[in-house]
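Complex shown without one protein chain; remaining protein chains in place.
All chains are identified by letter, namely A and B, in their written order; residue positions are counted from 1 within each chain.
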Amino acid sequence: MVPIAEVIIFGTIEASVYGLLALGFSLVYGVGGILNLSHGLFYLLTGYIIFWTYTTIGIVWAVILALIIIIIVGGLSYLLLIKPLQENHVAILIITFSLGFFVEQFIKVFGDAIPHTVPSFVGGAITILGVPFPSQFFVILIGSFIVIAITGLFISKSKIGKSIRAISQDREAAMLMGINADRTLMYTVMISAALAGIAAVLYVPASSIAPHMGWDVLSNSFAIVIFGGLGSLKGSVVGAFILGYTRSFVNYFIDPAFSALVPIVVIILVLLIRPRGIFGKKEVY
Amino acid sequence: MNKKLNYKIYRSDENMERSTKRILAIVLVIAVAGAGLGIGLWFVFAPQESIFETPGVSGVSDDRLIKIGLLGGITEIQGEGNYEGAWLAAYNINQAGGVQVNGTTYYIGLVAEDTDESNPVLDVTKGVSAAEKIIEVDGAEYIIGGFRTEALKAYVEVVMDAKKLFLGTGASTDYFCGNVYGEAYSSYTRYKYWFRTMPINSSALGGSQITIMAYLGGYLSAVLAKPVTKVAILREALDWTIPMANALNTYLPYYGFTIVADIQYPITATATDFATYWNQIEGLDAQITIPVISAQGGLYMMSQYAALQPQCLIVGIDVQSQLDTFWTDTSGDCKYETIMQSVHRTNKSDLTIAFWDDFVATFDHEPLYTAVGAYDSVNLIADGINATGSFKAQRLITWLESFTRSSPMIGKSVTASHIAWNPSHDLEVGWPFGTTLYCQWQADGSKHVITSGNLLYPDSIVTGPISLPPWGIND
Partner (left out) sequence: MSAKSLSKGKGRVKKKLSGSKSYLLNWSKTFRGRLTIICLIGLCLIPLLTQNRYYLGIFITAMIFSIFAASWDFLAGFTGQVSFGQAIFFGISGYITSYFIRYLYLPWWASLLIGSLVGVAFGLLIGIPALRLKGPYLGLATMVLGLIMFYTFLNVKFEPWLGGSEGISKIPQISRNAVETYYIHLIFMITSFLILIWIGKSKMGTVFKSIRDDDIGAEASGINLTKYKLIAFMISAFFAGIAGGLFAMHNRGVNPGVFQPLYSFYAIVMASLGGIATISGSALGSYFFWFAAELFSEWPDVSVFIFAIILILVIRFAEHGILKPVLERLKDIWDLVLGK
């Protein structure tokens, strides 16, 4: 029974990180109808800011500083680059892609290309259901569940959250009701940046960062979000879990060499059966 | 009337403005055309000032240079190592008065181009274009470098087309030497310009691994008073790991080992994936794990190893662990890892320690294997030109080919006391020829050369004992 427990535990851990990353990506699409290809840079930059500063100002301040900076970067990227091009979808794809590319090169020029890591918040390992895993993974699990729950509450209860929902459901009507679509989209991009940043805060200490990793983050979030259905928060979370479990299932029962291939084949198959993803709305396209 | 006048003035104003604009436009067109033509002509015809760097001397004219081109991903560790090693050798040679050829003094000139080959997202056009530039534009006569097989496979053809000597310092695959002699589609006349100076080839790495395993199996069984026979292999799912894995799977059973797992992971594997690999390995009670890793997987492997503490010893290849920065990059999680390393601060040859200290004093970090290879390569080119009195690639090839196992070059290299090439222009291996050292990270952050029981290299160059992880080894 241990292998099944391992698939569940490691699948859940991966899924919780993917979930955080995909959630923000999906929110931005839901509100603005744009695919933000610079999504990976939020993760990457947060990781690097922590890595560059934690030795001088301590890990706690490094995390706070990184999250503040990343939220500002998110807001600025919207105001300076996305907003002026909002009507042109291809231009948005390219400019957000260029932005991600820019940050990758920025890190290469002012840092280096070798993978780095930051020390874990907690050391050692713990055992659940007979499966040992590093304690930091447990922190990831708890942390991301709390954040996902808070995000869910925020979207359903707060004022900004309500505008976000209103615009995702019916942009025209929401604007007629006096909701400022541009400002809401800016908040959404900032929330999305914060979510990706939190994913980095939780995951980088257990993993590592290197300049090219922003693209892995992006393609994972992209895949999950389309798989779950664009703009659907439920879809993002469910998609993340399916991807996480598929990966660890392949690792254990098939062959690790296929763990990169099988999940994307699953995505394509689902997409062919349901062209709008699992929970995609019909009116999205 | 007033109105009319006004209108006239306005008209002539407009005309004035139009003609001024026209003149400006003509000037602009002529200026742009002239500038374009000028830049174009300058690009093609201008006698460019020398782009060659001459470490240790200055003001050497271009015709007194031995022009060496360095190809590699300059911004990343392998290419940087290649450049640093060559720079140090050039500095030493130039400071000592250059190279004498038929009574004239020549100096080493270096030029580097970026092939961007260490980039995980590889674009081979960068390498091809860098190789064309370094030969056709910069005018390099001898090439040193190469690391990533896929990129090197493309641009080695450019260098062979141009018939320039190419000393490989980074790629361990058998392919390139196989081109020279001994494999299907090999062609000596085309590929004879290729020689390998570093590292020893991947089949020999497999042989070294089997030898150290034979020794360690006996040693650990004796120290731990229990049979140590269960081995796991953890490797990147890339072509270069295949020969080594085949060798291990075939020969280790003859030495009494059982391979309990052979895990090939995709290069995109994450930290979580590595936790699952360790759990699988631990579940099978492996006592020794052999990594065969060149990329960032090593980092994950060690951080998960430190957290999960599987009861096994790690002995194998992990390229990034060769760097002295690996200790801080893993926050010390790399302790007890034993890896292959071509050079460490020990008397591998009489020159090694002096080179090592010189390098550390110059660059403030330890040399990567490409740095050692490039250092040797520049010295080889200088010695060859000095010995043959010729700059011709063919004369140098004949000279290099004259060093065989029975008549080696002695006391010239920092990696081995004896240097020789086999018919496929690959380094001869086995002490005192090319050998790999096994170095282990210690709990205090230092790295020791451990014993191979006199099998791979003599115990006289060992710098420390084998340490076992305090959490023990599986039964």
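Please note the rule applied: contacts are C-beta pairs under 8 Å (C-beta built on N, C-alpha and C of every residue); 3 or more make two chains touch, one makes a residue touch a chain.
Computed from a predicted structure; not experimentally measured.
Peer 1: Decide which residue listed in B:Ala96, B:Val121 or B:Ala225 touches the omitted chain of the complex.
Peer 2: Only one listed residue reaches the unshown chain, and that is B:Val121.
Peer 1: Which one, B:Ser129, B:Thr388 or B:Asn474, makes contact with the chain that was left out?
Peer 2: In the full complex, the listed residue that touches the missing chain is B:Ser129.
Peer 1: Using the touch definition up top, pick the residue from B:Pro266, B:Gly430 or B:Gly464 that touches the left-out chain.
Peer 2: Among B:Pro266, B:Gly430 or B:Gly464, only B:Pro266 touches the chain that is not shown.
Peer 1: Of the residues in chain A, which ones touch the absent chain?
Peer 2: Given the touch definition above, chain A has residues 29, 35, 80-81, 84-85, 88, 90-91, 93-95, 97-99, 101-102, 105-106, 108-109, 215, 219, 222-223, 226, 230, 255, 257-258, 260-261, 264-265, 267-268, 271-272, 275-277, 285 touching the missing chain.
Peer 1: Provide the residue numbers of chain B that touch the chain removed from this figure.
Peer 2: Here the touching residues of chain B are 21-22, 24-26, 28-29, 40, 44, 74-75, 113-114, 116, 121-125, 128-130, 132-133, 135-137, 149-150, 153-154, 157-158, 161, 173, 175, 185, 237-242, 264, 266.
One rule holds for everything that comes next: only the chains that are shown with their structure count from here on.
Peer 1: From the mean C-alpha coordinate of chain A to that of chain B, what's the distance rounded to whole Å?
Peer 2: Centre-to-centre distance between chain A and chain B: 35 Å.
Peer 1: What residues on chain B touch chain A, complex-wise?
Peer 2: On the chain B side, the touching residues are 75-77, 118-121, 237, 263-266, 268-273, 275-277, 279-280, 282-283, 296, 299-300, 303-304, 307-309, 320, 323, 325, 329-331.
Peer 1: Touching chain B in the complex: which residues of chain A?
Peer 2: Residues in contact with chain B: 2, 6, 10, 13-14, 108, 112-120, 123-125, 131-137, 203, 206-208, 210, 212, 215-216, 247-248, 251-252, 255-261.
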